[in-house]
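What you see is the complex with one protein chain gone and the rest in place.
Going by the order they are written in, the chains are A and B; count residues from 1 in each one.
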Amino acid sequence: MNNIVEARNLEKHYGDFKALDGVDLSISPGSITGLIGPNGAGKTTALKALIGLCDVEGDLTVAGKDPRDARHKLMEEVCFIADVGILPKWLRVNQLIDYVEAVHPRFNRARAEKFLSTTEIPPRKRIKELSKGMVTQLHLATVMAIDVQLLVLDEPTLGLDIIYRKEFYDRLLNDYYDGNRTIIISTHQVEEIETLLSHLVFINKGKIILDAQMAELDALYTEVIIEPEHLAQADALKPIYTRDLLGKKAYTFESVPRSQLEPFGETGTPSVADLFVAKMKEGEHE
Amino acid sequence: MLQLKKLLLRNRFSVLLATLAVYMLVLVIEGAITGREARVVDLENPFFDLTVREFQDRSGAL
Partner (left out) sequence: MNKLALNQFIALLYREVLENRNLFIGAPAVLALLLFVFAAWFVSLTPGWELATGIEYLSVIFEGLSPTEMAPILMIPAIPFMMMLFFCGLIYLLNALYQDRKDMSVFFWQSMPVSNVKTVLSKVVTIAIVAPVFYVAVLFVVYVIALLSLTLFGIILDVQVAGLGYLFLGAVASLALVYLSAFVTSLWLLPSVGWLLLFSAFAKRTPILWAAGVFILIGFLEDFIFGSQYLANWVESRGNPSHYIIYHFSDVADRLFSYDMLFGVLVGSILLVGAICMRRFID
């Protein structure tokens, strides 16, 4: 099956600043991809490029189309939620639903209303009168009622409290994701979405610094809590990241066979958060 | 052709320049062909007819 996203050598400059610097990305249908990076790493630019909201250079195909030429056609296949606050503030909730119903051929009004009825959003309120969490709920309810192949979420839970954040991802996974749809989520809060993901991409300073399936991480990365007597040997294998752990040292290795590391101490797979820190630090040494 | 399209759609400034260039060219060429002066369409207005004619008469007399 063809990949839903194929990007080769994407470049985007803002003056001298390189927001995207040779980004290659392939995303297969049915995956949930996490695009993780610090603020200003190029996450938003990359996602906006995917859906034609930002002009980039390079080869780009999304759902079989070039988003730069056919944004409005592509938007029949793709939905987008950005960090809260992009819904027009002067619109009322029911007017928003009316608008989407009129312009989107794949919108199911009954479904949206069903989602909305489980929230406390009053249908006659203006969007500017809603709390941040409610706006996100509303946007999610709208988007979940649209039957598309690809959902792009850019920091969707930024600035929300923990209850809204948890509910957001619960709904996404239970009510929306069906194994066929593809979801791309960008965030800098790694821990929250770690368990959802099937594909992990780290981005920093406009470059992809890690691109792996979650299932591959076991084979690629090993974290070892080193016994003191093996420290010298472990250092020789060039860990990509070391940290102190309850008086011992925890080393993270890349592409070193686990069998080779087992004698040094207790081995395991690093958490995405640790891996993220490791890859970010690695980048700084270069 | 594709190259040209790419060049014109490169950024907001290229689009602006291209649009304004076409705009200027069309205006200047049309102006040159028609020898355009500030043309004012005559208005057939029953209520102000009288004043206009008076004005013309007066300026003609001068």
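Convention: a residue touches a chain if its C-beta (ideal position, glycine included) is under 8 Å from a C-beta of that chain, and two chains touch if they have at least 3 such contacts.
Note that the structure is predicted; figures quoted are calculated from it, not measured.
Enquirer: Touch as defined at the start, partner being the missing chain; which of A:Cys79, A:Leu172, A:Ile193 or A:Val224 qualifies?
Expert: Selected residue, touching the omitted chain: A:Cys79.
Enquirer: So one chain is hidden, and I want to know which residue out of A:Cys54, A:Leu196, A:Leu231 or A:Val277 touches that hidden chain in the complete assembly.
Expert: Residue touching the chain left out of view: A:Cys54.
Enquirer: Which positions on chain B touch the chain that was left off?
Expert: Listed in rising order, the touching residues are 8-9, 11-12, 15-16, 18-20, 22-24, 26-28, 30-32, 36-41, 43-47.
Enquirer: At which residues does chain A meet the chain that is not included here?
Expert: So the residues of chain A touching the unseen chain are 48, 51-55, 68, 71-76, 78-80, 82, 85-91, 95, 98-100, 102-105, 139.
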